[in-house]
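The chains shown are only part of the set, and none of them has been moved.
Chains: A, B, C and D, in written order; residue numbering restarts at 1 for each.
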Amino acid sequence: MRDRIKLLQGDEAVVEGAIAAGAKFFAGYPITPASEIAEGLAERLPIYGGKFIQMEDELASMACVIGASLSGLKSITATSGPGFSLKQENLGLGMMIEIPCVVVNVQRVGPSTGLPTSPSQGDVMQAKWGTHGDHPVIALAPSSVKETFELTITAFNFAERFRTPVILLLDEIVGHMREKVVLPNEEDIEIWNRKKPEVGPEDFNPYQETDGLVPPMPNYGEGYRYHTTGLFHDKTGFPRGTNEDAKNLMDRLMAKIESNMDIISLYEEDIRDDDEIIVLAYGSTMRSAINAISQARKAGIKAGWIKLKTIWPFPADYIKEVGKRAKAIIIPELNRGQIIKEVRENIFGNAEVHGINKYDGTLIKPEEILNMIQEVK
Amino acid sequence: MGYKIDEYLRQDKLPHIWCPGCGHGTIMGNLIRGIDKANLDPDKTVVVSGIGCSGRASGYMNFDTLHTTHGRAIAFATGIKLANPKLNVIVITGDGDGAAIGGNHLIHGARRNIDLTVVLMNNHIYGMTSGQFSPMTPTGDNATTTPYGNIDQNFDLAGLTKASGASFIARGTAYNTRQLIEIFAEGLLHTGFSFIEAISQCPVNYGRRNGLSSAVDMLKCQRDSSVNIRKWDSLSEEEKKGKFPTGVLYKEDKREYTEMYQEIIDSVQEEAK
Amino acid sequence: MSKKGKVKITHPERCKGCEICVMYCPTDVLVVKKGQITITDIDNCVGCYNCELSCPDFVLEVVENNER
Amino acid sequence: MDRFEIRLSGAGGQGMILAGIIIAEACLYEEGLNVTQTQSYGPESRGGASRAEVVLSKEVIDFPKVIKPDILVALTQKAYDKYYDDVKNEGIIIVDNSIELSDIKVKTYQMPIFEKAIEEVEMKLSANILVLGIIDSWIKQVKSSSLKKAIKKRVPEKTIAVNMKAFAVGKKLAEGGKIDEQGEY
């Protein structure tokens, strides 16, 4: 037990989580504040027979990770804002051709080079809309080092289970903070692996739903000799260019996420029956929120919190319900207001919605949330 | 010649979408013959292509095949190969795909000397998007984006990949089909980064605009301007003008990337014991 | 019939009439008519494979027992 | 709330972040406390402002950064100027004696940190460990032996001896500091 207690940085927890999840491949390009993930995996992967490669840029890194996943390895890449922008085209291909992989973005202040060493939650909307065209997105945001370890494993599990890239959105605070983690026993970790085809190559269609909406996926070299393309394709994997195929594919890609909201959408709440003010947060900002709520409660204010661990898909139905019972929802974010837009869209004016927004590289302090609580109460 | 090409082609996808007389079909056919000649296990062979007319080749070849994004095929292939070094990984790219947008991956793939076979179908033009110039369009030629003639220099891809660190470099033409098969087979069997420039013809978007209206004319032009490397050195500078050498231009025994990485794994795991 | 093979139009439906094979044939066996490859006199075929290797559309094959 | 907050500030390359990590490891591995350690630094490897923070508590730590430090260490004038005003009323400030002080509201100890590092330890880079020696007795939650253990685990083996010396020199300085609480040392 003792040697499972560790003081780890968030970035290091990604490394540990990836190893625990069975990752065997990392391709990446250094960037602050995500380089520690590359450095950690460069050291750790070969121990488990895994591979690390530093590519010439982030476009190549994203491509390389998709390739490795097609060869059958659980794969991960890590970057920060500028690199995340560069990965977008190939990330879109990954979503289109349904490649399990994990893409970590340790957010720093943007746009552009911005403030490279300061924390931000400015890439939340980019995680959903960064690549062209509609596309399915899963994005998770941990608020502590422990959660980083756990959600890294979850990210791999979702990637494999739903056959899609999963984005892990850290912020610089979580990425660089050192904190206690108790690593679980290997036996206690739930691991998902991609579904392999049950039929032989003759009867195999790489993009055919079998049970559920997620097609099984063989490794390259296993004799299935199938085709994959970023063009719209039918179940055979080949492009026919018909409008019907396009619609069917897009509908399935979306449905495989949306119809599994109960599994994918992770959040926690601490809301008592009579709480009227709800602070909804995610990532490092959550820490201030919890601190503020406990202070508020001590002061007799009826306030509670919601922590989003899954940011995308956004839990619209849940928030709709919250909107009905809450008087006000306060959303602290290290950006100019991104998730607050989703909240506004979904509560139909039922509750007041207030944002607390910092985008200057400093944190939102518990006090600032407390002040807002006091204001709206 | 007895090449088993039928089973390496996805017959139900033919006829292919390439225009009449397009050199890409001939080159793909002879790549397949090269694969047969090299006796690769088709279940362990992966073809990765980019975007372009050339990029469509992957769809017709009966292996594990991946049609990627424009210019990035080598980066995808690097992941496939490093993740499973037992696979034979072939990249098919175009002169725009491989030398314009994909230039960085080409030189870095070569630098790593990772065991890929890269076939660049060079038709001196962007075929798929209907005739814009590429980094391989000769200076002075016509393309839709050079209404006043092309002022860009073109690359010498053999020189570029050599300078980058590739360990096998060859050039062939759609015209010289037998040489092409030899080159492909040799490149496929070479361990390390093999770069093969295959000169193709695009009658529709290049020939038409540059005084060569038929595929046949363009093939004759290939014939007249190519010289086997065995003869090349004996030519005078004067004789070399307007000509280019074909064949295996460079070959070297050099440490290969995935092998070196495996050594790391082996030694780290040994130590961990 | 000699052991050498003769050309066969195995996939006429794929022919795009580009005349590449025609250029290569040393004995003028092949000719494009109405956009379609046709064989003039199979006896002239020397089984050199030029046409098979050069056709971009996988139309032709040199086979040992060519019943045309 | 038993939350205890330490801020170590100086310039990049002075080892403040390593010092922060050592405190954090001592807290966690030796004392079983909860701890968060964060930092903030500029793009410069050397010379720019650099800050390490440690928050320790028996309870779960929600907000991971220092709100009002119990201990502030400032090795450069810039760091001092930026942070001296944040310290808790009951808190203390430790600064190198090269630093000019502003209007002092909390107990402030000026100490010849670099001088001692150079002269007594003969390694300027040991100033960070020397600082740990200084603040040791103010961090009541962590035993000296725990800090020393943590130091030994983190510094290169060859430098353990010299770093132990630095720690000892720091402790000695602090004793001096405690005798004269006017902060003139």
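Keep this in mind: a contact is a pair of C-beta atoms (placed from the backbone, for glycine too) under 8 Å apart; a residue touches a chain by one contact, two chains touch by 3 or more.
Computed from a predicted structure; not experimentally measured.
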Overall composition (this structure file), stated as a label formula: A x2, B x2, C x2, D x2
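The working rule: only the chains that are shown with their structure count from here on.
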Gap in Å, rounded to a whole number, between the CA centres of subunit C and subunit A: 58
Approximate Å spacing (C-alpha centroids) for the pair subunit B, subunit C: 27
Subunit C, residues touching no fewer than two other chains: none
Contacting residues of subunit B [partner subunit C, same complex]: 1, 5, 9, 14-16, 18-26, 29-30, 33, 174, 177-178, 181, 214-216, 219-220
Residue ranges of subunit D in contact with subunit A within the complex: 21, 24-25, 28-29, 34-43, 61-65, 67
Residues of subunit A that touch subunit D when the two form their complex: 5, 7, 32, 116-118, 173, 176-180, 284, 287-288, 290-291, 294, 363, 365-367
